[in-house]
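Here it is, the structure, as structure tokens.
Moving on to subunit A:
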Amino acid sequence: MTHMRNLLAASTALCAGAVHAADLEVTHWWTSGGEAAAVAELARALDANPDHSWVDGAIAGGGGTARPIVVSRIIGGDPMGAFQFNHGRQAEELIEAGLLRDMTHVAEAEGWADIVNPPSLLEACTVDGRIYCAPVNIHSWQWLWLSNAAFEAAGVDVPTNWDEYTAAADALRAADIQPLALGAQPWQSSGLFNVLMATLAGPEVLTQIYGEGDSELAAGEEMARVFQAAAAARDMARGSNVQDWNQATNLVITDAAGGQIMGDWAQGEFAVAGETAGADYTCLPGLGVRDVISTGGDAFYFPETGDAEIEAAQDALAAILLAPDTQVAFNLKKGSLPIRGDVDLAAANDCMKKGLEILAAGSTMPDVNMLNTEDTNNQLNDLFVQFFQDDGITPEAAQETFVSIVRRKD
Partner candidate 1 sequence: MHITDPSISIRNLKLSFGAVEVLKDLDLDVAQGEFVVLLGSSGCGKSTLLNCIAGLLDVSDGQIFIGGRNVTWEEPSRRGIGMVFQSYALYPQMTVEANLSFGLKNAGLPRDEIARKVAEAARILQIEPLLKRKPAALSGGQRQRVAIGRALVRDVDVFLFDEPLSNLDAKLRAGLRVEIKQLHQTLSNTMIYVTHDQVEAMTLADRIAIMKGGQVLQFDTPHEIYARPSCLYVAEFIGSPSMNFIDGAVAEGIFAAPVGDIALEGYDFAGPPGTGPARLGIRPEHIASGPEAEAMPVRLETVVELVEPLGSDTLVRVGVQGQSLWVRMDGQAVVQPGQALQVGFAPARAHLFDKATEARL
Partner candidate 2 sequence: MSEPASLSATAAGADAVAPALSGPRGPRPRKRLSRANIIVYGTLIVVSLYYLLPLYVMVVTSLKGMPEIRLGNIFAPPMEITFEPWVKAWSEACTGLNCDGLSRGFWNSVRITVPSVVLSIAIASVNGYALANWRFKGADVFFTILIFGAFIPYQVMLYPIVILLREMGLYGTLGGLVIVHSIFGMPILTLLFRNYFTSLPEELFKAARVDGAGFWGIYFRIMLPMSLPIFVVAMILQVTGIWNDFLFGVVYTKPDIYPMTVQLNNIVNSVQGVKEYNVNMAATLLTGLVPLVIYFVSGKLFVRGIAAGAVKG
């Protein structure tokens, strides 16, 4: 079956130069190795239907570069056929302004309400009872990736939790290995902090602070400990002169760094580099402290175009995105978890299986993107990128700023 589709895809790819009945332009920012391989699976699945063809509108540089393009295309009245956002609050306003297409009919026909697990993913797509987006995967942030070879070189056992890891930092330093790899992009710093908060203080603390805006809790003792842990992480991260997250991951892959706290998408990089979970690298969900993963992820939105042919292609894509075959193929490449529990991921590696187990056990938490607006995230980015890059800022001072951001959030 898949084979058949591939053949079809190849033949449509050949005639892609000709004007097609419904070219569906899809904007996304998946341009790293694993991401590009994953998105190719989506394109292949759409192109399998000879009526539609996927026109790739990849924008490198992440959401910051791509989002203004998406928004201006939409308000400029010349929208693309579909675009990728992190589901959560990013698209709220576009939906309210009626610029995005209601996909409830597809969701009902495909029975999304029954298959999407956890249901919170679909809720994130739902505004006033209507469904506006198609979730494609679950991404969780709470992973610690460790290089087995690096710890071997340092002469210590591969840690099984955060405390063991911090204890091994000096040994790693002594072996001229970067203890913790951290890219300079702001979102990596705030992501790291949020992981520490969710695992060391607990998911309910994070939900309470970001979801309810509880500034007293943010100013409390428990958070102070998280800030101390962050300061420790800062010491371990000092000296990793890289920008992009996957460059930081590459430090772990090449055993130049002991570990990295990064979402499960990092797994795609390990896979592209040909590394095997367990043998070459170790992954610790929830930092080995508590088994919890957040259920953020990517979703596709479909702007209103008023063009029946494009709408047909949009419907087709929406359905395809959640189809079991696509879910398996896509998520294996992307290193993320499928949004439906009923697919067979026999091919999944150790790390994904760990994630699936946690998911099946239901120990999930909402993603930060679902709780915070981008504005709040941006302020957190500013705070933590500064904190992690500048030793001069005390954990206490950072906490103070943190509290003021929480107080201001809406």
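A quick word on the picks: all candidates are chains of the complex that A comes from, given by their letters.
We adopt the following convention: contacts are C-beta pairs under 8 Å (C-beta built on N, C-alpha and C of every residue); 3 or more make two chains touch, one makes a residue touch a chain; residues count from 1.
Predicted, not measured: the structure shown is a model, and the values here were computed from it.
Touch, as defined above, links subunit A to just one of 1 or 2 in this complex, and that is 2. Listing the residues of subunit A that touch candidate 2 in their complex gives 25, 28, 30-33, 36, 39-40, 43, 54-61, 65, 68-69, 72-73, 75-78, 80, 244, 246-247, 250, 269, 272-273.
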